[in-house]
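With one protein chain withheld, the remaining protein chains of the complex are depicted in position.
Chain nomenclature is as follows: A and B, assigned in order of appearance, with residue numbering initiated at 1 for each chain independently.
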Amino acid sequence: MQTPAIKMKGITKIYSNGVVANKDVDFSVNYGEIHAVMGENGAGKSTLMKMLFGLEKVDKGEILFEGKTVHINNPSEAIALGIGMVHQEFMLVPSLTVAENMMLCAEPRKGLFIDRTRALEETRKISDLYNLPIDPRARVEDLPVGMKQRVEILKALYRGAKILILDEPTAVLTPQETEELFRQLEILRQHDHTVIFITHKIREVKQICDRITILKNGLSMGVYSVKDISESDISKLMVGHEVKMHIDKKPAAPKTTVLRVEHLYNGYGEGKLKVDDVSFTVRSGEILGIAGVEGNGQRELLESIVGMRKIQRGSITIKDLSVVGMSIQEIRDKGKCAYIPQDRLKVGVAAEATIKENMLANRLSEPQFSKGGVINEKHLNEKANELIREFAVKCDESSQTVTMLSGGNIQKVVVARELSMPRDLIIIDQPSRGIDVGATKFIQKKIIELRDADTAILVSSADLSEIMELSDSLIIMYDGQIAAYIKNLAGITEEEIGEYMLGIKKQTPDEIKEAVYEQ
Amino acid sequence: MELLKNFLTADFFYTIIRVSTPLIFASLSSLVARKGGVTNITIDSTMIMAALTGVLVSAFTKNLGLALICGMLVGVVMGIFMGYFHIMMNTNMILTGVAINTFTNGAAIMILYAFTGDKGSSSMIKSLSVPNANIPIVEHIPFVGQVVSGHNLFTYVAFVLVVVCWFLMYRTPLGLHIRAVGENASAAKSVGENPTRVKLIALGLSGLFASLGGMYMSMGNMQVFIVNMTAGRGFIGVAADAMGRGNPIGAMFSALLFGTANAVANVLQINAFSTDVVMAIPYVASIMGIIIYSVLEQHKKDSRMRREIMEAKQSASIN
Partner (left out) sequence: MNNKQLNQLFSVIKTILAIFIAMIVAFMIILIVSEEPLTALNAFLLGPFSSTRRIGNLIENTIPLIYVGLGVCILWATGKRTLSGEGCYYFGGLMAATVSIKMIALHGYKSTVFSMIVVFFVCGLMALLPMIVNLKYNTDAFVVSLLFNYVIFYVGNFIFSKFLMDITSTSSGSYPLPKDSFLPVLIPGTKVNANLIVALLAIVVVWFFLYKTKWGYRIRLVGLNPSYARYIGINVFAVCILAQFIGGGISGFGGGMEMFGRNPRFSWFSLTNMGWDGIMVATLAKYKPQYIIFSAFFLGYVRTGADIMNRSSDVASEIVMIIQAIMILFIGANAFLAGTQQKLRVKYSAKER
């Protein structure tokens, strides 16, 4: 048996905040193979690869390169060993040409100047060698995403990479571009190079990969030969949770349609459509969940509805009022819509402002809080304290700044602000991300209370067990489109949802159309 | 009609080139810094300090070469000093700029006062200047010769510097690294470059170019240092660079455009048009320039998005 190109033994990585990203993971790749690394968000795939590329330090365990122990402290050392990485965000300089990007910091010189002829030649040479055609004179900013990725791959190859790590390379590609990428990867395999392919998409693994390593919660679930393992087995190994949280709730009693989204498109100008012809409705008194692996358009969809993102095509109505083109404030006021964003610290709060300022900032115009523009400090304090009690925010006083609070309590501040006013529609993105169990339970209970009070609720969560417990019905997004609409969650398993999430299965257009209720 | 005659003279075009010179230096100074990812708002100060240094050193040593070198050195040091505070000490650019501008305003007067006993100008001391030069053959061509020849050596340096700057930015490894760091520092870092080092070099160069503009003011255009003699030219340079869309040639043409505004102002002034309103013309032109640049940038982005929507619609109709 040949010596593996890379062998990682017993790798453990604990971040400074105590999160265990990898625990005792074994991983190995050979030359001439395409090796998939699969796992859900937060399973530890990226961390493992970052350690291999020298971007993160290994806490425990060792890395063997061609049988010899190595310490990779930074990317330069990884490159010297022949390891290259193509990040999800391209490390390219847009206004430079392809050749300039390829040669950056390793330019061929002629006296004081860059030897441009040679730079062009070298670029052509390497692109011919691997049969990856590219125009060396083109400006990178003018290239489509697939070509940019090709430049990244060539850049790594030019620097002598034999082992190439690709971090979710197909996430930004169109189907045609994906096919083209796979053709390129085949060529690399023929050149006896190694490709490590991080992905969520089982179909792609089946199509191109030789072996697969599956990670779950930082643990390795084993290494399999791709031809010996079925799609649904992979799905089962990736998804499936032991910890169940039980939520008590009555069956939903949906009434009138509140939110209606029809043929929505978003993402022009960003290289790829993020939301691709999405239609659905949310009725009062129901919780509609959006499941999906992160980055499949959920966030863009929600941001489009609340007016934080411009849409290019489609219609959005809240209670028969078209909200397309309205300002955020108008949507909030006229649509009676609340929104709890995913990124709490960047968007959800002003971290340096006080708790009360954050809780009541959107209600300053109400007569109880201000008269003639002057703030009524007494009422403001009273209301803030009332909300702090009602939403059980752990803090010393309402005039503390939000930075002093824990993640769960910051989320409660956001929730308190958004849910304390009567609302017809509540949109929540990742309700329990990064917060403790107590706060999660509390927030879920609030959501269900509001549903029972006939509010329409739209929730998106990457946590499958959470979204399954919380939702009354469910849409599953894959690649910017709705892959499935599950009207009744009673008869469906996590595995089946996992298959929709990972793009193994997709419902027929007629089934998906049922997400839209006419009324 | 009478007025128009004043514009169509060789003198007028000569003036354009003369008054554009410091703007060209300033715009190149801004360009190098901005390519490295920093909007340099200390160019004006750097010009003042270099102008003063040149005058004082030449007056006391009677050595023109030494004066020029000292002036340039002051420029480089100021650029790096700004970079040190802005990049390494993580000070907000505007605060750094405010501090350095204030420092310069104070220090220039103090130094001038200490050496000449005057707080307004260096007219008490005899300083040297860089001579004017005629271009052989060209000087005899009617009109063209009058316009192009007989300028201060600094002026010719400015135009040569435009070309040098272009080659520096687009043909040398250093220029490539400066552009890479300014646009996407992590990309440069990922291939082993040290962004801080590159930025400091860019700011040093920026200071150097600014210092030449400053010395032109006090040792070329005039033979005396006057407090506030730059009158915001360093900032007009920033505007010219913005309108030039980051290209040295574009920056030069923008600088010439603003220079024209200046020259127009000069002519109108002589013709007893209200001096003050006329003096505002270059600044208005600069503001307009910045706005036009931003609108064009916005337009470029929009049209790219529109193109993608069109393509998407077409492919949708095919399917």
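In the analysis below, a residue touches a chain if its C-beta (ideal position, glycine included) is under 8 Å from a C-beta of that chain, and two chains touch if they have at least 3 such contacts.
These numbers come from a predicted model, not from an experiment.
Asker: Which listed residue, A:353, A:489 or A:516, touches the chain dropped from view?
Answerer: Of all options in A:353, A:489 or A:516, contact with the hidden chain holds for A:353.
Asker: Which is it among B:239, B:252 or B:268 that touches the chain not included here?
Answerer: Reading the full complex, the residue touching the unseen chain is B:239.
Asker: Out of B:61, B:134 or B:274, which is the one that touches the chain we can't see?
Answerer: Residue touching the absent chain, from the options given: B:274.
Asker: Just one of B:113, B:143 or B:167 touches the chain that is missing; which is it?
Answerer: B:113
Asker: Which of A:53, A:339 or A:442 sits in contact with the chain that's absent?
Answerer: Only one listed residue reaches the unshown chain, and that is A:339.
Asker: In the whole complex, what residues of chain B lie against the chain that is missing from view?
Answerer: 39, 41, 85, 88-92, 94-103, 105-107, 109-110, 113-114, 119, 228, 231-232, 235-236, 238-239, 242, 274-277, 279-280, 283-284, 286-287, 290-291, 293-295, 297-298
Asker: Tell me where the left-out chain touches chain A, residue by residue.
Answerer: So the residues of chain A touching the unseen chain are 308, 327-329, 332-333, 339, 341, 346-353, 357, 361-362, 364-365, 369-370, 373-375, 377, 401, 404, 417.
Note that in this section only the chains that are shown with their structure count from here on.
Asker: Could you put a whole-Å number on the gap between the CA centroids of chain A and chain B?
Answerer: A distance of 45 Å separates the two centres.
Asker: Quick check on the complex: what are the chain B residues that touch chain A?
Answerer: The contact residues of chain B facing chain A are 167, 171-173, 176-177, 179-180, 183-184, 186-188, 190-193, 301, 304-305, 308-309, 312.
Asker: Okay, in this complex, where on chain A does chain B touch?
Answerer: 75-76, 79, 90-96, 100-101, 104-107, 109, 112-114, 116, 159, 265, 268-269, 273, 312-313
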